[in-house]
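The complex is shown incomplete by one protein chain, all other protein chains being positioned as in the whole.
After this line comes chain A, so read on.
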Amino acid sequence: MHEEPILQVRNLQKQFGTGCVECRQMETRKLVKNFCKSCGTVYACQNISFDLYPGEILGIVGESGSGKSTMMQCLYFDSEVSSGEAYINTPELVSNNVFEMSAQQKRSIRNHVYGMVYQNPVQGLKMNFSSVGNIAEKLIAAGNRNVGQMEETSKKLLENVHIPLHRMKEEPRNFSGGMQQRVQIAKALSNNPPILFLDEVTTGLDLSVQANVLDLIKVIQRDLGISMIVVSHDLAVIRMLADRTVVLLNGKIIEEGLTDQVLEDPQHEYTQQLVYSLL
């Protein structure tokens, strides 16, 4: 089976701090978790490499502080990488390291290739714009100019995520957490991105709303064939959604495999602890 990954990430590194003699060499550095005691540098992501294939959901699990969100922020260019490469397999971008592209090119990737759903809707939405306005903003960024068409698209998207249309002109700050999350998903989907990042999207939602969002994500995968990276510390969410799963600890990938294999036959000591903690 010959299959090209849609996204290849190689040796992604992200550190906060300059590093010192003690910690600059990755092989020999001695850290407390991800922290260098001599100089105070935090190594948030260390040598992260993985492939994301078309139409698959890749789960990223790990405890708080393991580097999950930092990795997502790096991939989405919210945060600059310290070093590393990422390749997106679309005709325009193929075989160019996207981390080395200009700010303008990165913006274009965000507008046309990527969708992002943040854990905190405040990061993904303009709370003082209407919901439909939020979606229009992304559509305009992606090059749309026809107002009528944009309104139609926005309506369809909001309908897909079960936001009642009579509330579409309302500002998302009036909405419940679950509704905000769904507006955020609608916005992220509006440019038909081949790659969607979901960072702890169900954290803090009650079970009923969580079921809605999970179902929505599955439908998106099935009907639109979008590739997704789903970050969660909730193993039950990962079990439901992800085809394959990567486990992060102290900024490093310690294990990866088919999701049910990682959960039922975990190899690494830490993953075993994580799975034993599952309710």
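By definition in this document, a contact is a pair of C-beta atoms (placed from the backbone, for glycine too) under 8 Å apart; a residue touches a chain by one contact, two chains touch by 3 or more; residues count from 1.
The criterion applied here is as follows: contacts and distances are computed from a predicted model.
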Per UniProt, the name of the complex member that is left out, chosen from "Serine-protein kinase RsbW", "NADH-quinone oxidoreductase subunit J", "Ferrichrome ABC transporter permease" or "Phosphonate C-P lyase system protein PhnL": "Phosphonate C-P lyase system protein PhnL"
Touching residue (missing chain; options A:26, A:140, A:165 or A:211): A:211
Chain A residues that touch the omitted chain in the full complex: 1, 3, 53, 56, 207-208, 210-212, 214-215, 218, 222, 239-240, 243-244, 257-258, 260-261, 264-265, 267-269, 272-273
